[in-house]
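A single protein chain has been omitted; all remaining protein chains appear in their positions.
Showing chain A:
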Amino acid sequence: MPDTATRSVLVLDPAGSATAQAIGSHLGSTGYGVDTAAEVPTDPSGPLDAVVFEPGLLDGAPTRNAADQLLTAVERLRPHLRAQQEGGSRIVVLTSRDGLGWPSRPALAAESGALVSAARSLALQLGRTGTTVNVVAALPPEGSPLRAEGRPENTHLYEPEALTPTPVTRQDIADTVAFFLDARSGYVTGQVLYCCGGASLLSSMSV
């Protein structure tokens, strides 16, 4: 579903994650001009059409204060975001489905939950500037070390799985990011899309 001719995107990848890499290469292959950086560059090039913040939660990076990092990054990038008259800018934040609550990863769940709250607040803050802020909350994808963790100790639960026939891949996550980044998604803001093959549906917090 291409509509990306020469749009510029900054991928913030503080953890050097495999998911960030997959997102960057997918966006690059569909026509975006992609810059990847561990933190906000001192002088980001040109007006930015989009920013992707991927703190590495889906790959089990030992992240702390991801919401602070997001808020600081957005504050610094604000002057570089494309103006409303030119279609505004898109910000997409990556979190884990663990934000709905997961026994063996409460810290990761809390980071995910905080990112959603921060993103919703940013969406309200930036609404009138034409910049949208959305969240992709994914199931840890195929290849993530989290998928190999096995049963949470002292519970009878097992790692959530996709209900759909194929496991969730990093490509699926990149596709979801691409939807929010699209120029035509300008009326969608503050939303969370679970890219999890339906695994989020079994929690009350997912609606």
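Keep this in mind: a residue touches a chain if its C-beta (ideal position, glycine included) is under 8 Å from a C-beta of that chain, and two chains touch if they have at least 3 such contacts; residues count from 1.
The rule we apply is simple: contacts and distances are computed from a predicted model.
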**Q.** The complex's invisible chain, by UniProt name, from "Beta-ketoacyl-ACP reductase", "Transport permease protein", "ATP/GTP-binding protein" or "Phosphonate ABC transporter, inner membrane subunit"
**A.** "Beta-ketoacyl-ACP reductase"
Q | Candidate in contact with the missing chain, chosen from A:Thr36, A:Ser96, A:Ser112 or A:Ser200 | A | A:Ser200
Q: Return the single residue from A:Ala37, A:Leu124, A:Ala148 or A:Met205 that touches the missing chain.
A: A:Leu124
Q: State which residues belonging to chain A touch the missing partner chain.
A: 1, 120, 123-124, 127-128, 130, 139, 162-166, 168-169, 172, 175-176, 178-179, 182, 184-191, 193-198, 200-202, 206-207
